[in-house]
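With one protein chain held back, the other chains of the complex are shown just where they sit.
Moving on, here comes chain A:
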Amino acid sequence: MWLNLHKNHRLFLGLAAGVFLLLSTLIAVMPAFSVQNNNAPLPDASPTNAEIQNGLDVFVSENCMACHTQQVRNIDMDKTWGGRPGIPADYARNARLDNLRATPSVLGTERTGPDLTELGERQPSEDWHYLHLFNPRSVVKESIMPAYPWLFTTQSTVGSYDKELNVPAEFRQGITGHIVPTERARQLVAYLLSLKQVDLPDGQSPAFLEYKKPKPAAGSGTASGEAVLDGAALYAQHCQACHQAGGEGLKGAFPPLKGSPIVNDANAEMLVRIVLQGYDARAEYAVMPPFAQKLSDAEIAAIATHERSAWSNRAEKVTPELVRQIRAAIETETTQ
């Protein structure tokens, strides 16, 4: 009985391996070929360069993918990480690193740390990244990310091309010289800053699916029907990484908001303008990114109100209406 699988070991192994090979081809190899071949970078994607590629190399070496994803899923909760759900074209440039190493698995499967899809937009400050890599807890107190001091070196003098780190004393670990990033750190930061979501050509994007946490019985919500925005939470999400939880900033990197004349000014226009447009006028501080595209009028108003009432700051509330007016004013200024 050659058809008896219990007795014919050759037939058995051939069948078991053959079925697996067939299914694998259908479920993995062919779809992989298809998504690889029907794909191209978006027209607006900025070109990559050697430094960014080398930065990806450092990123893979340190296996940052173990904790950081780079995928905005098409569900509501991922709106935090990008303006639109990810599409295959976002990964079109992803290819083998070299003859030894495969295509980096940047999508990731675990979010022990934040998603990095839009890191370059969310945190465009080089100084912040250097401090954060030298020791994450120097800028984010609660962070559990590893420190990467081996990406930095100590020098007795600083040349004009060197970028010295203003590491707070408690994180210097007894280093007395000047701490400067190595080439690998510069490459890594170049890569991190290059992480941005590219706009789709037609401005349209796939929709996010609504998946929200079911709320206990309706009717217990706020009477006004519109939720009151939590300025403190929004501050923690968007501002705290640089300006710190106590609003004190970091010396030589990020200006303090606590006691700041701009924040406490009776006229909040300057404050709101800086939030909307970003700020890069003072050499001693890092660049502040613009938030006009990321935050709504109500959100900016809530954050500004929080900044003007928290810590020892005492100033009037900021209304969404004021933010709307300033936003409109900026638009007319720039179109003129």
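Everything below uses one rule, namely that contacts are C-beta pairs under 8 Å (C-beta built on N, C-alpha and C of every residue); 3 or more make two chains touch, one makes a residue touch a chain; residues count from 1.
The definition used in the following text is that contacts and distances are computed from a predicted model.
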item	value
Hidden subunit of the complex - UniProt protein name among "Cbb3-type cytochrome c oxidase subunit I", "Isoquinoline 1-oxidoreductase, alpha subunit", "Lipoprotein ABC transporter ATP-binding protein LolD" or "Branched-chain amino acid transport system permease protein"	"Cbb3-type cytochrome c oxidase subunit I"
Which of A:140, A:250, A:271 or A:323 contacts the chain that the document leaves out	A:140
Contacting the left-out chain in the complete assembly, out of A:46, A:61, A:155 or A:267	A:61
Residue, one of A:100, A:207 or A:266, that touches the chain absent here	A:100
Chain A residues that touch the omitted chain in the full complex	6-7, 9-10, 12-13, 16-17, 19-21, 23-24, 27-29, 31-36, 39, 60-67, 69, 71, 73-75, 77-78, 80, 85-88, 90-97, 100-112, 114, 135-137, 140, 142-150, 173, 209-218, 233, 236-237, 240
